[in-house]
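Up next, subunit A:
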Amino acid sequence: DTIKIAYIDPLSGPFAPVGQNILNSYQYIADKANADKWAGEHKFEVVGFDNKGSTQESLNVLKTVIDKGFRYITQGNGSGVGLALLDAVNKHNERNPGKEIIYLNHAAVDPDMTNSKCSYWHFRFDSNSDMKMEALTTFMAADKNIKKVYIIGQNYSFGQQVTRAAKEYLARKRPDIQIVGDDLHPIGQVKDFSPYVAKIKASGADTVITGNWGADLALLIKSAKDADLKANFYTYYAATTGVPTAMGAAGVDRVKYVGYWNPNNETFSGKDIVEGFKNKYKDDYYAIATYSVIAAMSQAVKQAKSIEPAKVAVALEGLNFKSLNGDDMMRKVDHQIQQPLYIATWVKTNGKDVKFDQENTGMGWKTNQKIDSFVASQPSSCQMKRPG
Partner candidate 1 sequence: MSGFSLELKEVRKSFGSAEIIRGATLQVPKGERFAIIGPNGAGKSTLFNLISGRFPITSGDILLNGESISGLKPYEINRRGLSRSFQITNIFHRLSVYENLRCAVLWSLGYKYSFWHRLGGLKDAHERAEAVLEQIGLKRRRNITAGLLTYAEQRALEIGITIAGGADVILLDEPTAGMSRSESDAAVELIRKVTVGKTLLMVEHDMSVVFGLADKIAVVVYGEVIACDTPANIRNNQKVKDAYLGGHAPAEVE
Partner candidate 2 sequence: MEFTLITLLNGVSYGLLLFMLSSGLTLIFSMMGVLNFAHASFYMLGAYFAYAISVKIGFWPALVLAPLVVGFLGAMVERYGLRSVHKYGHIPELLFTFGLSYVIVELVQLIWGRSTVPYPIPAALDGPLFTLYTTTFPMYRGFMMLVALLMLASIYLLLTRTRIGLVIQAALTHPDTVEALGHNVPRVFMLVFGGGCALAGLAGVVGGNAFVTEPGMAATLGSIIFVVVVVGGMGSLAGAFVASLLIGVLQTFAVALDYSFVSLFSVFGMSITASAPGYSLLSLTIAQVAPILPYLLLVLILIFRPRGLLGTREG
Partner candidate 3 sequence: MSLLTIKNLNAFYGKSHVLHGVDMHVNPGEIVSLLGRNGVGRSTTVKATMGQVDATGSIMFKGEEIIGLKAFQIAHRGLGYVPENRDIFPSLTVEQNLMLGEKSGRDKNSKPRWSMEDMYQMFPRLRERRNTQAGVMSGGEQQMLTLCRTLMGDPDLIMIDEPTEGLAPKIVELVAEYLKELKNRGISVLLVEQKLAIALEISQRVYVMGHGSIVFEGSPADLRANENIRKEWLEV
């Protein structure tokens, strides 16, 4: 049978580049899975639906795809949308027993989704922002040069979570570090970050932590370069589409990211996918959550011997599977993936440990540290209502 997954993310508007890249990634992996029979005789089909970046539109799309017979949806670009979908999926499943759908979350990382708002029908294949912050601060704690930190983020659920976690965790791990300022700016609207940079500079910060992504990150880093801000950037999303190009040489040695993968990892695992993807789409493969989703789903349907969501959900809970970053596990209590995390720095490619460049800039990510699953693991407050 065909497992039809509806990909509900922005395919038009300002966030389309990221949305399109991840859709391509999904389809590339699905093709691969189908060719290599990951799920036995079952096939995957990932169909893109444009939610125009809007919460309300996502709910419309959800209704449409349900109507079209999709039983699996996946979404990730924007925790705001994610929370709304989560809610809608819950309601749908409650009102339509026997016709349940599953929400495969590939990137919406607001911790609430696996804590206070956790749901049986939601599985997150990205580490949540607290986990990433845990990893990041662990890495930072070792760096004695860090004295003054400035936090800047987009003003929405994810950005707010990053700010909160950064303050909390740094206070715990390095009470001597001073938080010299924090800012939340409107998402996707700021064109000129120089005032923020001036502020950061005036604060005397040597380190900046930011959850910004897309143009918001690119512009921030560019402004920092223009004003000759000599601070290091610890980011979440410097590897996503568009940022490397905008960042260029300006970010070398100064920008780091925390994420679930780096193409320049110790064994270059996923090498063939990166190359094959680049050949096919002239673009970089970085969203390995797509790989994790398809791999986990393949294993789950085989285990469940059915593609029926109600059964697959049971199989997915607590599932151990292999992804490009190693051995991963879908934790049963909150449906939050447990996986290793990477911290990497933006440097010139050198053909040795930094083979793959990004967006043809001649620069790529050098792995600083791989952090094991358990380090970043977080307790969950989830009280999951399971059907039946």
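Just so it is clear, a contact is a pair of C-beta atoms (placed from the backbone, for glycine too) under 8 Å apart; a residue touches a chain by one contact, two chains touch by 3 or more; residues count from 1.
These made the cut because all candidates are chains of the complex that A comes from, given by their letters.
From a predicted model like this one, the values you see are computed outputs, not experimental measurements.
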Review point. Which numbered candidate, 1, 2 or 3, lies in contact with subunit A within the complex?
Key: 2
Review point. Once bound in the complex, which stretches of subunit A touch candidate 2?
Key: 12-14, 16-17, 20, 181, 183-186, 188-189, 191-192, 194-196, 198-199, 201-202, 215, 218-219, 222, 226-228, 241-242, 245-246, 248
